[in-house]
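Missing here is one protein chain; the remaining ones are kept as they sit in the complex.
Just so it is clear, A, B, C and D label the chains in written order, and each chain counts residues from 1 on its own.
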Amino acid sequence: MPAADLLLSNYVAVLLATIVGFILVLTALIAARLLAPYSQETGKSTTYECGMVPLRRASTNVGMRFYLYAILFVIFDVEAVFIFPWALTFVEVGQFAYWLMVAFIAILALGLGYAWKKGALQWR
Amino acid sequence: MTSEEATQPVPANDFSGTIWAEVDRALSGITARPEAGVKDVIVHIPRDEVIAGLRRLKADAALHFDYLRCLSGIDREADGIEVVYHLYSTDKKHNLTVKTTLPMDDLNVATATTVWRGANWLERETAEMFGVRFTGHPDPRTLLMPEDMTDVHPLLKSHPLAEIEVLQGEGMGYPEEGA
Amino acid sequence: MVTERAREFDTQDLLINVGPQHPSTHGVFRMVLEVDGELVKDVIPYIGYLHRGAEKLCETMDYRQGIGFMDRTEYLAAFNAELSYVMAVEELAGLEVPERAQWIRMILCELNRLSSHFMFLGAFGVDTGVMGTPFIYGWREREMLIDLFEEISGDRMMYAYFRPGGLAWDVTRNFKERVREVIKSSAQGIKDFDGLFTENEIFVARTKGIGYISAEDAIDYGMSGPSIRASGVPLDVRRDEPYLKYSEVDFQVVTGQHGDVFDRYACRLQEMRESIKIIEQCLDKMADTGPIMPEKMPRMLRTPPGEVYMRTEAPRGEYGIYLVSNGGNRPYRLKVRSACLSNLQALKQMSVGLYVADAILVLGSIDIVLSEVDR
Amino acid sequence: MKGIARSLMTTLSTFSRKPVTRDYPNVHKPLPERDRAFPLLLWDQDIDEPFCTGCHACERACPVECMTVLMKDNPNHKTVGGTSTRRKIIDKFWIDYARCMRCNICVEVCNFDAIAMNNTWTGHEMSVHDRKDLVIDLQGLLAQSRAGAIKEWVPVLGQTNE
Partner (left out) sequence: MTTSLWGMDINVWANAAIRLQIIVLVMTVVVMGLIWAERRILGRFQQRIGPQKTGPFGLLQSVADAVKLVGKEDLRPKNADPWTFELAPFLVFIPIFMGFVVVPFIAGWNISVLELGLLYFVAISSVNIVGWVMAGWGSDNRYAMIGGLRAAAQSISYELPLVLSLVSVAMFAGTMNLDEMVRQQAAVPYIVWQPMAFAIFFIAALAELNRAPFDIPVGESEVVGGPFVEYSGIRWSMFMLAEYAGLFIMAIIGASVFLGGYIWPFGEELGRGWQLMLISAKAGLIIFVVFWIRASLPRLRIDQLMGYSWKVLLPLVLLQVLVNGLILVNGWSEVILGVTGLAGVVALVTITGRAANRPRSILARPAAVKVEAA
């Protein structure tokens, strides 16, 4: 069997796992639909609000300092993506590859330091 | 805590050994009438001057009543409603009771929240329980009662106790079922 | 167009209802938090869900019948509540309580303080987010104390054991041994809590520096009990206006310095150790036998006209009874001065500007009992 | 980290201790003699009738008005050829356990030691589906004492040990 086929055949399981997982949840939901009681009562379908009538819809624009983290995350996750292939091969490539990565991480660390100093890491 | 103390009140004009002298000095210019209580001296101040008097009692260096222990009302029926302030000094460690009487047809008194912030909820409670209006109160909502129950004042003597539902004996049942 | 877009992306303040049915409101307390992101901008407390009109009811009851209602105003420290009430009646009626009854009352009140603080530690620990462990620790020790109360008074929470003049009946014969046994176990419980929390970095990081209230503000709001002592105000009725035999025992008024949540926790923990010290002294000084009621007690107690404001130091602060009599066998007016009501007023001051999670801790740290707030 | 380690050790120490909980419905904690559940009436085993004469003392003293008492002439009285010395005897008696607050006042005011607080587990495990089922009549109040299934403790106000 060619190597490419072997590689692909390993990922067959990934595809199947997705399908099996989906079927698993679906079966459970269908089972519940068949077995569980169901009653049309309006009181049950109100949102839980500590026993009070909901004040207003919850999906308002909430100011979470969330987007700054999201951007930081994207930056560092891209870094992680670069580090992964590097991590496996840098010993063979040698000193040059290592110091390149040092420079790369240093630049990102500078960015992190800047964000830190600017207070972007202060969750509010 | 002896029985003599309680059963024979101190003569109305003998306040030696109490803080009445100090209070009298601090309240100069304000009508104040002392009365002997079982534990603390009681001072009656007319309604119009009571907040000024309380403020002076708090500000006075020798008395320094900085702590409002309790604020409540008493329904004296025909004699009106008494609003009672129990004062305490956290550093001088002495007590004083201040009373002011409101006639039944005009239950207004100035708020004490300007003197102690802690009077806020106590006044709200007194207001809803006796129908006293504390003019100038920053937040005159009901405290313990439902928000729309502003016309019922449960602690007035004229307010009846709820009937106890009869559930006992033969043919027992809830009232609406016809006992 | 521009303004419309701006409005679309404007953040709005979220109103969060905490209570009356929320896992951390310690009863039926409701507060509406106005939050911006995670920061609390405003707190609007609502109380009254447990209002039963105990004051009005007591006006229709004679003095003995009122005791049961006083139990129910402060169900975590019913001995303390009863004590305040019966002492108010005794002050008015001029009754002399036998010495032994006073010692027993004092021991029971301090034990009740222990049990109430254990409850606080347990509930507060759960508020900080430990899964159940502090709650079980607290209940474990509280159970020992409650068992003792049950042996003496017959009930686990609503004791109805103190009477104007003394006690309803004498304590059990092995009272002293049992109390010693129980306070030994309580000491172990305090040690467990100490180990679980006091030095724990996460607990410290969560509680230090939040929920601050200054001494002046605390006095202004009329706070009392451990909540005000944590701000550095040594306000303790037991020491300032000694009742029972508190002038004859040696104890310290525990105060904090920072007025934050951690200090309120630490004050209570230390106060429990002081309570154990007081109980030990009481046990040494108490006589084994002796009368517990005055020799001559009227069958129906009547009080001369007058009024008294009797205050005692309950676990949550100053529990006051303002009793007005017009000479009958029942109160003309009874006002319960609730420590929690005054403490709760400062909630807004303490929690505005904090995170939502901190507001929950602040509420937990002032240790409210809603039945006492609402009466 | 030292503090975290200390908390972990604290929980570990409780891990090795004996559990403190009880297997409740199977294992009951022994109740102390003074335990107060709900009041019940006592049965005079010598004469085979209730101690209660229906004097209304407890009814008047009850703070929550949970009792209803009716008395009648004793059919077993000596004057009518019986064995009892009680001229009057209880006819009907109801206690609403849903309202009772177990304050013990009825026991203290009783002149005949005819009422006592139930100090057995029967008195505690009383859950029912309807509040009405908690109104107990005379037969129910007497049943436990009549069967001898109760060791009553009638406290006297201010009594001392011995």
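Heads up, the rule we're going with is that a contact is a pair of C-beta atoms (placed from the backbone, for glycine too) under 8 Å apart; a residue touches a chain by one contact, two chains touch by 3 or more.
Remember, it's a predicted structure, so these values are computed and weren't measured experimentally.
Asker: Among the options C:128, C:231, C:270 or C:365, which residue touches the chain absent from this view?
Answerer: C:128
Asker: Among C:200, C:255 or C:303, choose the residue that contacts the chain missing from this document, as touch is defined above.
Answerer: The missing chain is touched by C:200.
Asker: Even though one chain is hidden, which residues of chain A still touch it in the full complex?
Answerer: Residues 1, 5, 7, 9-14, 16-18, 20-22, 24-26, 28-29, 31-33, 35-39, 42, 44-50, 54, 57-59, 62, 64, 66, 69-70, 72-73, 76-77, 80, 83-84, 87-88, 90-91, 94-95, 97-98, 101-102, 105, 108-109, 112, 116, 121-124 of chain A touch the chain that is not shown.
Asker: Residue-wise, where is chain C in contact with the chain that is not depicted?
Answerer: 14-17, 22-24, 38-39, 41, 125-133, 136-137, 140, 196-197, 200-206, 208-210, 212, 221, 258, 260, 345-349, 352-358, 360
Asker: If you put the missing chain back, which residues of chain D would it touch?
Answerer: Touch set of chain D with respect to the missing chain: 1-4, 7-8, 10-12, 14-15, 17-21, 23.
We adopt the following convention: only the chains that are shown with their structure count from here on.
Asker: Check every other chain and keep only those touching both chain A and chain B; list them.
Answerer: C
Asker: Could you compare the number of C-beta pairs in contact for A-C with that for B-C and name the larger?
Answerer: By the number of C-beta pairs in contact, the winner is B-C.
Asker: Which chain is the middle one, judged by CA centres?
Answerer: Nearest to the common C-alpha centre lies chain C.
Asker: Centre to centre, by mean C-alpha position, how many angstrom separate chain A and chain C?
Answerer: Between these chains, centre-to-centre, one finds 47 Å.
Asker: Counting in whole Å, what is the centre-to-centre distance of chain B and chain D, each centre being its mean C-alpha position?
Answerer: From the centre of chain B to the centre of chain D is 41 Å.
Asker: Taking each chain's centre as its mean C-alpha position, how far apart are chain B and chain C in Å?
Answerer: 23
Asker: Where in chain B do residues touch at least two different other chains?
Answerer: As it turns out, chain B has no residue touching two or more other chains.
Asker: Across the complex, what residues on chain C touch chain D?
Answerer: Against chain D, chain C makes touches at 61, 64-69, 72, 133, 136-137, 140, 143, 147, 150-155, 158, 160, 163, 165-173, 192, 195-204, 289-293, 297.
Asker: Could you list, by residue number, the parts of chain D that touch chain C in their complex?
Answerer: 1-4, 6-7, 9-11, 13-14, 20, 29, 31-32, 34-36, 61, 63, 101-105, 108, 117, 119, 155-161
Asker: For a test of understanding, state which residues of chain C touch chain A in their complex under the given definition.
Answerer: 8-12, 14-15, 17-22, 30, 32, 36-39
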